[in-house]
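A quick write-up on the structure given underneath.
Here the complex is missing one protein chain, while the rest keep their positions.
The letters A and B name the chains in turn, as written, and every chain counts its residues from 1.
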Amino acid sequence: MKFTSIFKMASAATIATAMVGGAAYADAMHPVTGEKLAADQTFTYRLLDGIPTLDPQLNEDVSGSDILRDLFEGLTNQDADGNTIPGVAESWEASEGNTVYTFNLRDNAKWSNGDPVTAHDFVYAWRRAADPATASPYSWYIDLMSIKNGSEVLAGDVAPDQLGVEAVDDHTFKVTLSQPLPYFVAMTTHATVFPTHQATIEAHGDQWTRPENMVSNGAYKLTEWVLKERTTRERNEMYWNNDATILDKVVTLVINDENVALTRWRAGELDRTEVPSGQYPRLKEELPDEAHSFPRLCNYYYTFNLSDSGPEAFKDVRVRKALSYAVDRDVIVENVLQGGQFPAYTFTPGATAGFDVPNVDFANMTQAERDAKAKELLAEAGYGADNPLKFDMLYNTSEGHKKIATAIAAMWKQKLGVEAVLANMEWKTFLETRGNQDFQLARGAWCGDYNEASTFLDLVTTPSGYNDGKYSNAEVDKIMADAKTSSDTSAGYTRVEQILADEMPVIPVYHYTGVMMLKKNLKGWPFGNVEQNWYSRNLYKVAE
Amino acid sequence: MLVSKEKMAGVVDAVSNNKEIEGRSLWQDAIGRFQRNKAAVVSVFVLAFMVIWSFIGPALSPWSYEEIDWNVIGNAAAAGFPSLETGHFFGTDDLGRDIYARTLQGTQISLLVGLVGTAVAVIIGVLFGATAGYVGGRVDNYMMRFVDFLMSIPYMFILIILFVMFGRSLWLLFAGLGAFAWMDMARIVRGQTLSIKNKEYIEASVAAGVGGFTIIMRHVLPNLLGIVAVYTTLLIPGLIMTESFISFLGLGVQEPLTSWGALISDGAKTIQYGTPWQLLFPLGFFIVGLFCFYFIGDGLRDALDPKDR
């Protein structure tokens, strides 16, 4: 009896494996490229830290967005090059001078519990994002999208149902803007404006994002979430385009230390991890197919404190220029960072869409010329051996920032005899100190909120809340204000960069790249998407 | 009963008659015993050598602790290995800074942090613990609840606030480290004191009318020295390593200055990238230091153990 049942079980198991194996074999070709697919379609990647939230409307985190793009689907998506393509919306049209947008939603989109995805879900989610009761840290995104009544709802002046969004019928979603916004549709790829399932949120409250509660409409559904350890998402059978999805399962593992993460990547536990600073060239040489570097929309700079609390020396443009010229950006990029980063002579990264890198003069000099010019400028300003320049250089604690600051300070000391005293601070203390203009020279970095130069250049305008150096130039302010509504902006942006090069309120140091290790059997990574908005359903694993 | 009475009488005699003279000869005895402990004596010399080297050693190197070797920066694995030719005796770090000069500079900082921080912790801990244990009762209870409280507060915030209030300084680092390392010591000392104070010779001293403070200093503390010496040698490496963690808050040692903890932690991060010297040289210094402290602690313990007389 016992023997038979064991035998039965064993043979049942064999049959089951054979069937699964058979099924996998039947689909073993990539439908487009014809590559042979691996049997195990699980993608595992490293996260730096636990995900703060998986509520689309509350999320403000980049790695959170990566997961949310898999779990939910908004009106539009991005393709591998960052172009906006249809998502839940099949098509859209603008009317009334680009202030009204009407989205036609596909009728086969479903939630993971089988409910249809309708325009009402979008109305609910967008109102929820703006509602003061939700208290989303990203609620300003609704305001940024220029949706009618957005800022009033945010301020609690009018009720959320007055927001300029409307479900004309189940499959028609209409948005009214307060002013025309050229890149409005592109902004709907963002997680803040993903639809959410009202009945689920009302039933479970804050707990609705638990795997057992969550109802989502993306290509994957959440099956596991252990805060500081892992998340798992698996194929959502209800997704309208489920047949095109190849990866079955995506796992994230939280690994704080990037060196340990690399070890575990080497041990085969991960498919993707970030490359620790300085290790890219070696890894590229050793594993040319698996080490990748690609441009990102972020800059890295040091800002002078130009406010009244800043040092007198920095009020002199010659001092600012001298310090900026003496930074050998090639050394920073090639010897310190070594991840294919781009030396920065402009504030805006060259990879930004529609931005022509202007020809600022100091970019064209050799470093020797820049150094000579720097010495000359500093001497003119009255600083030298008898009157040495000395200031504090503030950065937040991090291995990478420390290396860059150390190298820059050494360059200044050696070339100009300037003494920059390094001062590191813990993150929040740093932010508070910098935000209160309680510094002399401070590190800064900015990643674009969207792929357009104004996301960077707005930082150097007088009213910007992010302008910690308190730089102020009337012409810059005017150009940037005009750019909001103008269709041809590139001349204006070039002019702003020219002014920045002349007045040097910040020292641009480099423009980011993403540097990562990716197992070579994982295909479909959108390296051409500078915002790095990737979707697991476009990835696949080939058989080795 | 009779025996113990006799003993007590004897101790009372000893206590009341020979205090001064015996006190001095005790120390001389201790020094003598310490000198006979070869490992301890060698350790003292090694430590002294390390300190001297850390001051004069940098003069032997063409590189200072903060100078960047622009030929090596970013290529430490291939060009920054230890070599007499390049003058980088211990190799360089990833930025091309000389590990030899940096280790020696870090030695100064770390020994200072270890010794001063530990001294602060030991003095507070021993006095606090001995007082609580000896006085006992309600005072002991309050004092020990205070220790419970201090053990539990989120001390990172204390350090952040100290930093914001007083700015960056090495003395603040000592205070911050020492002030939060003494609680375990206090508990251990108190426990021992509780047991010591019931011993016959203390009871005898009390009977002879010796004051509380005198008893603590003269009879309780000497009996605590063994455990204090051992715990101190455990504390020193702990504090030396904690320093590197605290500098993350911005307190204390600031680049380009460095310390053993900072060097070891940097070296450990790059251990898989072909630059083992970044870890091994500072770690070597740390280990040698650790052994020295251990043997000195052990020697002190043996030398000061009153029962060995």
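Here is the rule we go by: contacts are C-beta pairs under 8 Å (C-beta built on N, C-alpha and C of every residue); 3 or more make two chains touch, one makes a residue touch a chain.
Operating definition for what follows: contacts and distances are computed from a predicted model.
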Taking the list "Peptide ABC transporter permease", "Cytochrome bd-I ubiquinol oxidase subunit 1 apoprotein", "Thiol reductant ABC exporter subunit CydC" or "MrpF/PhaF family protein", the UniProt entry for the undisplayed chain gives the protein name "Peptide ABC transporter permease"
Output for the hidden chain's shown neighbours is A, B
Of B:V51, B:A78 or B:I161, the residue that touches the missing chain is B:I161
Full-complex touch with the removed chain, picking from B:Q35, B:N71 or B:N141, is B:N141
The listed residue (A:T99, A:T429 or A:N538) that touches the chain absent from the view is A:T429
Contacting the left-out chain: of A:I255, A:L323 or A:M517, that is A:I255
Hidden partner sits against chain B at residues 136-138, 140-141, 144-145, 147-149, 151-154, 156-158, 160-161, 164, 183-184, 187-188, 190-192, 194-195, 198, 226-227, 229-231, 233-234, 237, 241, 261, 264-265, 268-269, 271-272, 279, 283, 286-287, 290-291, 294, 301, 305, 307-308
Per the touch rule stated above, chain A touches the missing chain via residues 50, 52-55, 58, 60, 132-133, 135-137, 139-140, 143, 151, 154-156, 206-207, 209-210, 226-230, 253-257, 259-260, 263-264, 266-267, 269, 426-429, 431-433, 435, 445, 465-466
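One rule holds for everything that comes next: only the chains that are shown with their structure count from here on.
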For the pair chain A and chain B, the C-alpha centroid-to-centroid distance in angstrom is 47
Listed in rising order, chain B residues that touch chain A in their complex are 66-68, 70, 73-75, 77, 94-95, 97, 160, 163-164, 168, 247-250, 254-256, 266, 269-274
In their shared complex, chain B is touched by residues of chain A numbered 257, 259, 262-263, 276, 278-279, 282, 331, 334-336, 338, 397, 399, 402-403, 405-407, 409-410, 421-426, 429
